[in-house]
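Here the complex is missing a single protein chain, while all its other protein chains stay put.
Every chain is named by a letter (A, B and C) in the order it is written, and numbering of its residues begins at 1.
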Amino acid sequence: MGRLFAVVVTLIALASTAFVVLHTWWLPPDISTHGSRIDRQLNETMIVVGVLFVAAQLGLAYFVWRFSARGAGGPIKTFPGGPKPMVVLATVLVGAEILVLTFVGSKVWAEVYQSPPAPGALQIEVQAEQFAFYFRYAGADKKFGAMHPELMNDATENFFGLDPANDTTARDDIVVGSLVIPANQPVVLQLHAKDVSHSFYVPELRIQQDFVPGMVIPLHFTATTPGKYELVCTQLCGLGHYNMRAFVEVKSPAEFDEWLKRQEPAL
Amino acid sequence: MTHSAATVQSPPQSFLRRHVFSVDHKVIGRQYLDLALVAVVTGMVLSWIMRFHLGWPDTPVPGLGKIAPTGAAGGVITPEYYLALMTMHGTIMVFFVLTTAPFAGFGNFFLPIHIGAEDMAFPRINMTSFWVTLVAFLVLMAAFFVGDGPPLSGWTAYAPLSAVGKDAGPGQGAGQTLWAVSIAIFCVAQLLGSLNFIATTLDLRTRGMSLARLPFATWAWFITSVIALIAFAVLLPACILLILDRVAGTSFFIPAGLVISDRLQEHAGGSPLLWQHLFWFFGHPEVYIAILPGFGIVSQILPVFARKPLLGPRVFVACLIAIAFLSYTVWGHHMFLSGMNPLSATLFSVPTLVITIPAAIITLLWIGTIYGSRLRLTAASLFALGFVSVFVSGGLSGFFLAQPATDIYLHGTYFVVAHFHFVMGVAAMFGIFAATYFWFPKMFGRMMNETLGKWHFWLTFIGVYCVFMPMHYLGLAGNVRRYSAFTDDYLQPLIPLHRFITIAALFTGAVQLIFFFNLVRSRLRGPAAPANPWEATTLEWSTSSPPPHDNFGGHPPVVTHGPDEFGAAGVRDYVMQAEPQ
Amino acid sequence: MSTAILPPARGVPAKSVATPDGRPERRVAETGVWITIGTISMSFAALTSALVVRQSSAPDWQHLQLPALLYVNTLVLLGSSMTLESFRRRGGSFGLHATLLLGLLFLAGQVLAWRQLAAHNLGLATGPSSAFFYVFTVLHAMHVLGGLGGLGLVERRLAAGGLSATTSKAAALYWHFMAVLWLYLLALLTLRG
Partner (left out) sequence: MIARFTALVALVAVSGGVAGPPHRAAIAGTISGKVTYTGTLPKIRTIDMAKEPSCVTQHSTPVTSEDAVTGPGNSVRYVVVYISAGDQGAAASTDTVRYDQKGCLYIPHVAVMQVHQPLAVFNNDPTSHNIHPLARVNPEWNKSQPKGAPPIRTTWDQPEFIPVKCNVHPWMHGYFVVLATPNFSVTDSSGSFSLTGLAPGTYTVTAWHERFGTRSQEVTIAGSETKTANFVLTARPY
């Protein structure tokens, strides 16, 4: 019975690691400037955790295999050195890993979340509402009209609560349902939540940030590879949470400018 | 309220006093376990329906259309009904199974016996805490029968989705209020329970039962009750503020200018992050409340079946205390991306990684205990070993979520679901199974069937790995959690994996019938159990099975030995705790 | 009605509590009250942190001017602590009855204060400062009610002649904590409210 346990645990450990090593299901290719460092951090952690995982499972399996067959004979043996090697092993091993991972990880975290966006970054306002994202570009006057919650009305497509009648800067604002951004240029999103908490997550961009109602949260990144990607919501926001999707279209700068010129003002 | 008056009086006679409104900690322990059994069956059935829907969203679930005509017209589950099932599944499992069974259930039954006392310090408060827990469970279940159905804001109930009320969507009206009231009542029950555990452990230890000689399960229950005391003392006011926001028009968690269902809400000035801070200040200690009793149970069972003392008992207890202390400094790792100040991400990341050290030490102590042992493999010891393996798998995936850098990608995906299910949904359940197989003879005076027990272990052990290990891969592929359907293009290739998980989940669920059948049959017709079937050493094995009303038949034991004195040479390789010198 | 307090009753069967170094027996009820005090302090600490976070989350916090009655009420509560102490030292049920009476008077004073505030339409939902005021004071009042229950138990035990030192000490400990907690709340609401 002990042998069976050892075999099953070993098979499980090897099978689980195999699927990871083979990358059967893995992260989509990264298309952002900071993404490669996140991938490296994840790979490093995966290697360390993989080694610890296999070592622990096989250690458990081996000990159960060896010490379950000894019947009543033979005196029991305590682990050489008592609990001390365990404490040292765990503290040194995990402690070292903590230092390395924290130090390396904090740099890419700081770059994405603690540093201000590049000065010339393209400003885009994002309004997350129950169950869709809408994106606003400043239009020709490069200025965003003010947002008035009391004017927000989906029926008249006034998703940002603009007041073009009295607010001239709002007249040329462009509102679209897809996030269209130029490649290789920094972009800053101002995240607004209209009703409840939502979240901005694009696996390929390796970026994620919650929308918090009552707060405007900046999020900056730079996409590198043109293409069409999916933006999904990862913060439970109600019945349509699963369908709250928008497309992120990364275009070459020339194509982007041409696209932007083609857009008419929203209201 | 002198303590002696309550317990030394003659055992109650009437059926009602003996079995229903009893102050006997053993009856209360069994009542908690029965409540947890009902809750785990409910929670499991909900998870079956959810998993079936994820695998085959358009296939109607036979019969569901009649049970839930609004939620699943014609048997096809609507998105809001899926989220409602998910919310109830999470809430039932975390609160009414993982907190009541290993902690309140087995703890109530065995803590007094372990320390040689007749009963808990405050028997009447102990009885009240069970009945208040039952009321909390019934209030939660009422959410199923309320107009809009159960709430759909998850077991974490983030504001403002949970705080705004009916406008936020179906289930957020009466259902969410019932959820908040139920959890507030549950907090009161757990505070009373923890009060009892701490007072009993501190004051009612029998002669010779010093803290150093406390059995490991009792150490775990004692430390868990300290954590629970502080954690639930914070969740209670949080729930009160949430209820006020929902009912009395205050704005603790709801900011100004929210337009929900095309209506400008009158609230102003609240902070949604305040709810997340208060909830997770309770939330993370709660996951340790669910797992530490499991640590205690495994450390109690392994020496018995390894016929060898636990490696480094003082180190084990020190690690429990370290985990208890650190558990209050890590709650921010749930909120790296929540809009909280990014600087504090590193502040919470370090203690989260540091807390893995005591957990790693304890795991190594278990493995070290098996070294040089004479391991006997019964259902109880198999589940204890299974606990070690599963806890390793679940604990290690925590490394990715503890670092902000990798959490950017993995937060909110199935990687998180795999992590907490492995550690809480599976490891803690293995702790409960191990405790059941180990203590059933003592609790009911009858032996459980070992063959059925072993079948139950092997099928469950393989089943849970088939269910939850693939969820790590879904997480790596960026599959977002809490989705009621997978309509996004990048999720389509993952649907076969979801179907595999669903089949494995239904299989593992079905396997639990072996356990329930074994429970019922052994309780009715199991062979009579001797006082010490496993040749263990702690005090409960030196009294009869089941123990008499005051546990030791009028003469409390005098403790002379430690809790796990195994491995002595000679015919009898163990020394009972209360054995005269 | 005997007024003498019985010698420390066997709150706990002597042989059931044996600590190796032979420290005097710990009374269960007293430990229970210390734990309860820890729990209640944790709850009010959580509410205090909620108040601090709420103040910084939006600029809509206006200071709430506490009705003068609350300061008078504080004296009532402190008075009840003093009468309780005199009862415990010199015995005599007068002290206990005075404590119960002052306790009820304190609660009546609180209700009056709430009414006064409500009259100036400063209700629960009027603003954050009044919301927190009501949450703090109502929760405190409920716990004072619990304390009165404890004192009622002491009264019954005294009348039946079986009052043990444990019970009276536990109840007194809890009652004094109610006063300390109220002083803290008063300072918090006056300075930061």
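General observations
In this section, a contact is a pair of C-beta atoms (placed from the backbone, for glycine too) under 8 Å apart; a residue touches a chain by one contact, two chains touch by 3 or more.
These numbers were taken from a predicted model, which means no experiment stands behind them.
The chain not displayed here makes contact, within the full complex, with A, B. Residue-wise, the contact with the chain that is not shown comes from A:Pro164, picked out of A:Pro28, A:Pro164 or A:Pro186. Considering B:Thr78, B:Gln276 or B:Gln512, the position touching the chain not shown turns out to be B:Thr78 (whole complex).
In the complete complex, the residue from A:Thr17, A:Gln185 or A:Asn243 that touches the missing chain is A:Asn243.
Think of the hidden chain as still there; on subunit A it touches residues 129-133, 154-157, 159, 163-165, 176-178, 238-240, 243, 245-247, 264-267. Panel shows subunit B; residues 57-58, 70, 73-74, 76-81, 166, 169-170, 261-263, 485, 487 of it touch the chain omitted from the view.
To be clear about the criterion, only the chains that are shown with their structure count from here on.
Looking at subunit A and subunit B, no chain is in contact with each of them. For the pair subunit B and subunit C, the distance between C-alpha centroids works out to 33 Å.
Multi-chain contact residues of subunit A (touching two or more other chains): 214. In subunit C, 57-58 are the positions where the chain touches two or more neighbouring chains simultaneously. Of all residues in subunit A, only 1-2, 4-5, 8-9, 12, 16, 19-20, 24-28, 37-38, 41-42, 45-46, 48-49, 52-53, 56-57, 59-60, 63-64, 67-68, 70-72, 74-79, 82-84, 86-87, 89-91, 93-95, 97-98, 101-102, 104-106, 108-110, 112-114, 129-130, 149-150, 152-155, 161, 194-197, 199, 201, 203, 206-215, 217, 230, 232-243, 245 touch subunit B in the complex they form.
On the subunit C side of its complex with subunit B, the touching residues are 9-13, 15-20, 26-29, 31-32, 35-36, 38-40, 42-44, 46-47, 49-50, 53-54, 57-58, 60-61, 124-125, 128, 131, 135, 139, 153, 162, 164, 166-167.
Only residues 78-80, 83, 152-154, 158, 160-161, 164, 168-170, 172, 254-262, 264, 270-273, 306-309, 311-312, 315, 337-339, 342-343, 345-346, 349-350, 353-354, 356-357, 360-361, 363-365, 367-377, 382, 385, 388-389, 392-393, 396-397, 399-400, 403-406, 408-413, 454, 458, 461-462, 465, 469-470, 472-474, 476-478, 480-490, 494, 497, 566-567, 569 of subunit B touch subunit A when the two sit together in their complex.
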